Structure formats: structure tokens, C-alpha cells
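Here the complex is missing a single protein chain, while all its other protein chains stay put.
A, B and C are the chain letters, set down in written order, and residue numbers restart from 1 in every chain.
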Amino acid sequence: MNTFGRIFRISIFGESHSPRIGVTIDGVPEGIELEPADFEEDIARRSASSVPGGSPRAEKDVPEIVSGLFDGHTTGAPLTILFSNDDICPQDYGQFDAIPRPGHADYAASVKWDWANDPRGGGQFSGRMTLPVVAAGVVAKKVLEGISFDASVIEVGGCGNRLKWPEMIDRAREEGDSLGGIVQCVVTGLPIGLGEPFWDSVESLVSHAVFSIPGVRGIEFGDGFRSAAMKGSEHNDPFGPEGPLKNGSGGVNGGLTNGAPLSFKVAFKPTSSISRPQKTYNFKTEKMDTLQIKGRHDVCFALRTPVIVEAMAAIVLADLV
Amino acid sequence: MNTFGRIFRISIFGESHSPRIGVTIDGVPEGIELEPADFEEDIARRSASSVPGGSPRAEKDVPEIVSGLFDGHTTGAPLTILFSNDDICPQDYGQFDAIPRPGHADYAASVKWDWANDPRGGGQFSGRMTLPVVAAGVVAKKVLEGISFDASVIEVGGCGNRLKWPEMIDRAREEGDSLGGIVQCVVTGLPIGLGEPFWDSVESLVSHAVFSIPGVRGIEFGDGFRSAAMKGSEHNDPFGPEGPLKNGSGGVNGGLTNGAPLSFKVAFKPTSSISRPQKTYNFKTEKMDTLQIKGRHDVCFALRTPVIVEAMAAIVLADLV
Amino acid sequence: MNTFGRIFRISIFGESHSPRIGVTIDGVPEGIELEPADFEEDIARRSASSVPGGSPRAEKDVPEIVSGLFDGHTTGAPLTILFSNDDICPQDYGQFDAIPRPGHADYAASVKWDWANDPRGGGQFSGRMTLPVVAAGVVAKKVLEGISFDASVIEVGGCGNRLKWPEMIDRAREEGDSLGGIVQCVVTGLPIGLGEPFWDSVESLVSHAVFSIPGVRGIEFGDGFRSAAMKGSEHNDPFGPEGPLKNGSGGVNGGLTNGAPLSFKVAFKPTSSISRPQKTYNFKTEKMDTLQIKGRHDVCFALRTPVIVEAMAAIVLADLV
Partner (left out) sequence: MNTFGRIFRISIFGESHSPRIGVTIDGVPEGIELEPADFEEDIARRSASSVPGGSPRAEKDVPEIVSGLFDGHTTGAPLTILFSNDDICPQDYGQFDAIPRPGHADYAASVKWDWANDPRGGGQFSGRMTLPVVAAGVVAKKVLEGISFDASVIEVGGCGNRLKWPEMIDRAREEGDSLGGIVQCVVTGLPIGLGEPFWDSVESLVSHAVFSIPGVRGIEFGDGFRSAAMKGSEHNDPFGPEGPLKNGSGGVNGGLTNGAPLSFKVAFKPTSSISRPQKTYNFKTEKMDTLQIKGRHDVCFALRTPVIVEAMAAIVLADLV
């Protein structure tokens, strides 16, 4: 299913090879001012050129709003935004049927869809599909007036010192290798009580959306995994007159926002496509083989993800508000 | 919404104070043998008496199957299972309106539902609602013939040595405090290719379900947060003739199962209800106050959760199969 | 799927042979007064003893509210209502596998579910499942305070003169035959603008729900089929200061309520189970055969349906409000 959400609902379509990709957003309130320029900042934050070690490909990601907008304002009807895929390079996915790339969906997808040369392998799983998500995030943020989103990378390759990152990235690139990273997202200004008991807890919905981003390996709220080593008296957040006095819970109690900032961390794996040769199986020759992946890839794609994480949080929260 | 899943779909109902709680499961294939005795083992694993430091309350959790079963076999019609709430003790939730318990939903729920003395605070948020989930998990496991689920606690209070746990739990109980823990769940025998691109990745659905369990603070798959400090050449799982040669990804590539066991870890916070006095705000007197929570609580409720984590995984996978 | 609705959402469960049947209603607002006595009138209107020619079976349909109610008021949590199936008579559905009853689902169901002796044939398709629908309708009507529902039979066997019905019914019973009927439903007091453009027009949702009632053959709004023979100048409803001056549209324009009463008619077929011998095929002997259906059946089950039609309308409207 290409759809997420109940009321503020996102449907994405397109693949890395299709002429266009896009998103339809249902449930946008009427009367919100919106113009293509509103998308520029967030789309730029996602672009490869915005980060060290990003792929040098130039993409012009200009949104075309084709429905749901009239005279510069949303109409309440479904809002559809398109992007062109100018940069389609016809890749030989056939070779990845023989030697599926470690860390990619090639192998699982080819079994799921019958070992056919299915373009979905390089299609729906593409990180390119996070572009319409970022566009939907821009609209969601507009809906969530007064609420602010701040996601940033706090660790690259296990290191929290930003000054060292450029050097680490250079070295990894030289070695033909890649790095992972951790993103922290903090949302402030939320009303108290968002979320639903049980299945639609805030954590359930945010984690559902965040794990849709390719390459996520873990998510934790507030004290997260560290809380499992704490005592109740340490981890509990006592209340003061303005709400919680600390934020071990990450802003959620019993699945509902509690007035503290919503705060969570997301672990991104290192980029799977590396130029270093990898020993892996060739399913055609039925022997171990050496795979060398060409092309220009991000050394640390985690650096491009904060705006995507923000978009996912905004999409979930716009649906709950 | 009290519902989870698309095809194998779970609807739970009831509250800690209602005469009964239960679950309706839609999408159960016809012809599966099922009898009340099938539920005993998993229900026993969830019971307080099964773990050290568990609450001494005795609960008789006998399932009554009221529809969807004929002559000992499922009929394909919705399967409804009921449990009695024999043990309803009328609690004074009023006091928690004045002094909301740290770590509980009291505060957020009372704001959400207007500071009324709403029994939902002690109702829908109750850990009691995991009982029908365990029952649904038993049915899901039956649907998933040949697939095995193995969840267990691997850490209590930060310690991975089981021999030390009884002592740690005794000490925490004496101090009126509580402990958290980490559960690891491994699912073997899964077909390759379960999951859907993007929104309904296996990780998205499992995390959605797992964060519905009260008290979860984090989830990670395979190498999890550690992967963010690894290089691509370390973290990638090369393939051999039988599939992945190691399992850094936790059995999922691109959101699809890849033939390796599905493997994830869940962090549970320490029990929020502790008998130690807690300094927190009294919203009636508008002063800081001291809250002492009476009653008998689990020292480390994480010990009762492995069967719930298994149930959640089984429910998700039965929906995907 | 056993579920209908988005926000006020109904899930029914049970079969004619199961120990209990029931309904879970999600999305009931909190604080509504509700007690078992509230259900008596509508349940009585559905009972066989309430109509001439009704089956003489005595059913005690006492609702048991097992969740979602506290201290005589709804809590906002899912509301589950159970009924016992005291009157289960183990029928030989095997014979209907050989000679499927004309007008029943026996044949289609046995092909769908593989010609097995599937109790669903006499299970989920049973008119008995309209009992939990009537119960849900009672709750929906409570939610729709100030809106009134009035459904009644306006034709039996093609005759609009009520005085003749008892005689017609007697004659049909003597002939071992059955009669159909038409029900008109009028809902007054609705706010203007209920319904959604396109897929979720009021007519779409009402017809969806109404065709779920076993035995419906047609539905029309306002002038209905007659409108196809009218001119625009005749059929159009001009407006006056209070809204439409006549009601050819049945209270709906462009899928939205327009302030006039919602008015529609439903055609019910004659009862399919007749005691008159019917020439039909025996799939075991592979020859035409004669089927004589025993048991006591309604001569004209349409007479019991007005309260069910009201319930369906109320369920749809409670979801839209």
C-alpha cells in the first residue's frame, strides 16, 4: 500500500525510473497559503550537494502542484504535487539478479517477485521516493502552525564531534567505504494529549513512518535503550506546574504527548553501496564472486536524512492534530 | 482506533474496570484446529506468578471463544475471544487527577479528556489489555505454521547475567524501586519477501505493534544503533548460497524479509509505579507534593513481556503472509 | 471484513450457530447515558412476534454491555455488546450442499469455500446478524441527538393498502409461499452538508450499508427511478428561504445533505425459504430434484426490517456527523 495516515493522508507514487514521482495529500485543511517557493528550503536540505560526501549528481527538484490549490490557497481537495525524474539512467539491474547487492532489497525483491528482472528492485525502494515525502512534510508543517521541528545529525561513524566528520568522510571515501549516523529529532510546541491509547500511540505512529525511510536500523524515545538500565526513581519524570520537569520519556506518556518536547533518535546504517569489492554469492554461476559497485554514492546518506525525519514526524502529527 | 492490521486484523475491547475484555480477529483462515487449551502456555507466560518480583495478584485468565469456531475448527468468520475481569478493584483515580503519577498517562489523559475523572486513565491504558493481544498471538502463531518465535529477556537493569537478576530484583523491591529490561525476539522459518515497499516495511509494522505495548522506549533490528558506528563493509551482509552469511540487518532488506531470522531488540523502561515516595506536583493544591503509590506492582514488568512481543510479531507476520 | 465505518465504526461477530453474537462500536463519544433498557424497543421491533406472519420462534434478545460503559455512561472506549444464541438448532446443512436452496447463498458459498460443509452457509449470512446491527443503531441514534428516524413498510406484495396485508399474508402462508415488500425511511433534523464529495456521498454510504441487509434488491432516493422519466424542470428542487421547496432529490445534492429530510426506499425480495416444493438441481445425483424446505419462516420478512434500515441509516450518519 502506498498510503499512510487516516485523516491527513499521504499517497506516494512513482519509481526511480518513471517519468514523474509525486504525492497526493488528502485531508489538507482549506485556506492554507501555499506556493512552490515554500518547498525550496526543505528540498535543498535533502539534496546531495548540501552535505559533505554527497553524490555529485545535480537534481533539479521543482514541485508542480497540480490539484487542490486555487489562487494560492489550498481548497481542501486532495493536493497533488509532482516532480520530474530528469535524471533517469537506465541501469543494468540484470547483473544484480545474478549478484544481489549486500544490504539492498535486490535479493528479497527478486524472490518476492519471482526472480524476474523487476524494475521495482531499483524502483520503489529508491531513496528518491523520500522527495515527495519531504514535500508532504512541508505541507504538514504548514498545517501544524506554531509547532517547530528540529532534526540534526548528532553522530557520524560513532563520533559526536562535528569537527572531525569531514575528515572521517574523506577517509571513508578514499577507502571506498561508507559511514552510518544518528539523527535526533525534537518537536516543540505540541498540544498535550495527542495520540490514541494502544495501537495508535505517538511512538507507534512515528516509528511506523520513520522505519519507512530506507536504511533505518533503530529508533528510541527519550532515555531510550538507556532507560532499560535505569531505576524507576531515576527514569520517571516528576511533574512541576508547567508539566514534566525532565524528559526521560521523550515527551510521551501512555502513548500520548505530555507537554514536554517530543524527542527521539534514529539510527541510520552506513550506505550499502560501496565501491570496495565485496565477496558475495553469484546466483547464476552458483559460486562466491566479487562485486564492485560503480557509480557515485553518498558516503554517509544519514547526513541528508534530518529533513526526511522531520517530514515523517510532521506527517504523523498532522494526522493526529 | 482499536484495530490493527489489514487482512489478519485485530480489534481489542475492554478496560481494566469493564466486566470483560476481549479481541475479535478478522481474517483467520478456515479449518484451523483451535481449543481453549491452546492458549494456556502463552497466557501463563504473561502471568505475574511466572516471574520473580511479579505482583502476587492471582488472575484466572480463561479464554471463552464465542464466535468463529465450529466443531473445534475455525470457520473463517471473525473469531471473538473473551476474558472476565474478576479482579476489578475500584481504585480512587481521583487522587491521580490531583497528583498525576510520574511515568503514567494520568496527566496527558486528563488534559486530553478535559480533567474529568475519566476511567480511561486506569482503563484503556492498562497493561491488562495485553491479555487479548497474547490470545490473538496464539491464533496468529497457529496461522504461521512452521514459523517459530523465541523472545526472551536478555538484560535486567543493565545486567546480562541472569544469575544476578533475582538478587537485583530483591534489592529493588526492598528499596521500593523498579528495574527495566531488554527483550530480544528471533523469528525463524519466515518466507523470503514478506513486507511491502515503503510504508509497510516489516520494520515499520513490527515497530508500530511493539510500541503499542505499554512501557517500550526503543526498538532496533539486527546491529541496530551499533550499525550507525559501523562501516558499510562491516555492516553489509554478504550472501552465500543459502542467503545472508551474517545478520547485521536483522533479517530485513529494503523492508522485506531476506531469509535470515527476523531479529530485533526492545527496550522496556523500569515499572513506573514505585512505592518509594516521589516529589511531584499537586495540581489541586498547586504545590510540589510527595506521592507514595500503594498496591502491589511488578518490580520489573519487562520479565512478563517476551510473550507479548512474540504475539505482536506474530500478529504482524500473519497479516503479511 | 466484518467492519463498517471510519470514525463511528461497527464490527460485528458471531454466526447463527456460535454461542454468542455481538458488536464492537469504536468511536462512541464519551459521556452518553446508556443502559440495557434503551435497546428494548428497537429489538422488539425486529422480533418475529411483532409482525403478522412472523416465525413463531421465541427469542430472548437481551444485550450484555461488556466494555466501554462505566457508571451508566459511555467512556469513549470501544463499546462491546453481546447477545446469547440460546436457540441454536443443529441443522443439516449437508443436504443443502446437495440441493442448494434457491435464493440462498448455499451454492455460491459452497463454491467459494470449496464445497466443504462449511457452517458459514448457515452462519455469517444469517439474518440473525442484523440483531447486533440494531443494537449498534440504538447507540448511533443516541449519538445523533435531535435527529429522528422513521422507517415503515409501505408496500407488501405490491399492495400499498395495509388493511389488505393480513389477508395476503394468510393466503401466502397457506400456499406455502412468501411475499416481498418496500420500506420507506425518512430521517429528519439532519444538519446541512453531511457527506463527502465523490466516493463517500451520503447515497453511497447509505446504499452500501443497506445492501448489507440480507434480501435487499434495490434502493432509490427521492423520486428515484421515476426521476429518469422526468424533465429537469420537474425534478429539480427549487430553493426557498428555508431550503428546498420540494424533495425530489431525497435530501441530497452532490452527495451532501441539503436540509430536506433524507428520504429513500428499499425493495425487499420475498422470503427465499418457502415450504412449497421447488424444482431445482441436485448436485450429488446430478439430476433435477424437488426441494421442500421445512421449518418455520417469515412469510414476509420485509415487515421486520424497518428498524434494521433505520439502524443502517443511523450508523452511516453517526459516522458522518
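Please note the rule applied: contacts are C-beta pairs under 8 Å (C-beta built on N, C-alpha and C of every residue); 3 or more make two chains touch, one makes a residue touch a chain.
Computed from a predicted model, the values in this text were never measured in an experiment.
When the whole complex is considered, the residue among C:83, C:107 or C:165 that touches the unshown chain is C:107. Contact with the omitted chain, checked across C:32, C:77, C:216 or C:317, is made by C:216. Counting the whole complex, the residues of chain A in touch with the unshown chain are 1-3, 9, 11-15, 17-22, 24, 26-27, 30, 66-71, 75-80, 82, 113, 116, 118-120, 123-124. Along chain C, the points of touch with the absent chain fall at residues 1-4, 6, 12, 100, 102-109, 111-113, 120, 124-125, 129, 155, 157-158, 172, 175, 177-182, 192-193, 196-201, 203-205, 207-209, 211-212, 214, 216-225, 227-241, 243, 249-250, 253-259, 267-274, 276, 278-281, 283, 286, 288, 302.
By our rule, only the chains that are shown with their structure count from here on.
Relative to chain B, the most remote chain by averaged C-alpha coordinates is C.
Remark: the per-chain Cα centre closest to the mean position of all protein Cα atoms belongs to B. Centroids of chain B and chain C (each the mean of its C-alpha atoms) stand 39 Å apart.
Note: centroid distance chain A to chain C, computed from Cα atoms, is 47 Å. Looking at chain C, residues 77 sit in touch with two or more other chains.
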